[in-house]
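Structure below; questions to follow.
Every protein chain of the complex appears in place save one, which is left out.
Take a look at chain A:
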Amino acid sequence: MQAAVKYRIGKSTTFKTLVVLLCCLCVLPLIAILGYIIKEGITKINWQFLVNTPKPVGETGGGIANALVGSVMMVSVAAIMAIPVGILCGIYLSENQNKKLAYWSRLSIDILQGVPSIVIGIVAYFWLVKPFGGFSGLSGSIALAIMMLPIVVRSTEETLKMLPPSLKEAALALGMPYHRVVLKVILPCAIGGILSGVILSVARVVGETAPLLFTAFGNPHMSTNMLKPMQSMPLLIFNYATSPFDDWHNLAWGASLILLAWVLLLNIITKLTTRKWNIQL
């Protein structure tokens, strides 16, 4: 009897140790990746790196200004397109929970969230690149906007669902028209959750490469024209990392560190907003 109990307790301890061990192991790859990127990247970053465009192979120096500008422009345009639509759709879903359209719309959002990014790239190519005769930053933006939509819609819907219904009822009882109830009462109360969803969606698409391969395509020169091919940070990293030249690898390491810092910063901001407004995403 005593031995059996000891055996079971021993098994329980072993199990716990195993779980803790596996958890500790999970932290390792993250440390390895972050450490290596920081180690390789930090020496490459200086002012010249941020304001110059890439030099041809063989010349040292050069920077990633074109990719920085391209990324910021494409992501901003994508955000401008996706945020209003996403928020409005989120409002619809939370206001009409049991309608048929809401069901289909919610299903579409679920599907959209799972669509591989490369497929969105293909589709954007056929919708925007082929008909207009060339790769363009705008088509990349639209592909990114499609990827942002589900996150914005979901976070809006979830946040709005958590607001007490009395809030809306009180406003309606005062004779406020419906659209003003939503825009002036409900949205301001939910702004924290919506904001964190928006930032999260931006963080998600900043690092997306696959939808841009066939849309924005990449551009070795500085370009601010949304209708022409555009460079972006992840595209630059992909193209230069798979090239055989050390100079380009160096550029890619620097760019990786900047992209990583950018993504992490956005995630931390999301975290702080959710903590401030006490929201669960």
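A few remarks follow.
By our rule, a contact is a pair of C-beta atoms (placed from the backbone, for glycine too) under 8 Å apart; a residue touches a chain by one contact, two chains touch by 3 or more; residues count from 1.
Quick note on the criterion: contacts and distances are computed from a predicted model.
The unshown chain of the complex is recorded in UniProt as "Phosphate transport system permease protein", chosen from "NADH-quinone oxidoreductase subunit N", "L-serine dehydratase", "Glutamyl-tRNA(Gln) amidotransferase subunit A" or "Phosphate transport system permease protein". Screening A:117, A:139 or A:219 against the full complex identifies A:117 as the residue touching the chain left out.
Note on the undisplayed chain: of the listed residues A:32, A:227 or A:272, the one touching it is A:32. Residues touching the missing chain, restricted to chain A, are 8-9, 11-12, 14-16, 18-20, 22-23, 25-27, 29-30, 32-34, 36-37, 85, 88-89, 91-93, 95-96, 101-102, 104-105, 107-120, 122-123, 125-127, 146, 149, 153, 163-164, 167, 170-171, 174-180, 182-185, 188-189, 203, 206-210, 213-214, 217, 234, 237-238, 241-242, 249, 252-253, 256, 259-260, 263-264, 267, 271 (touch as defined at the top).
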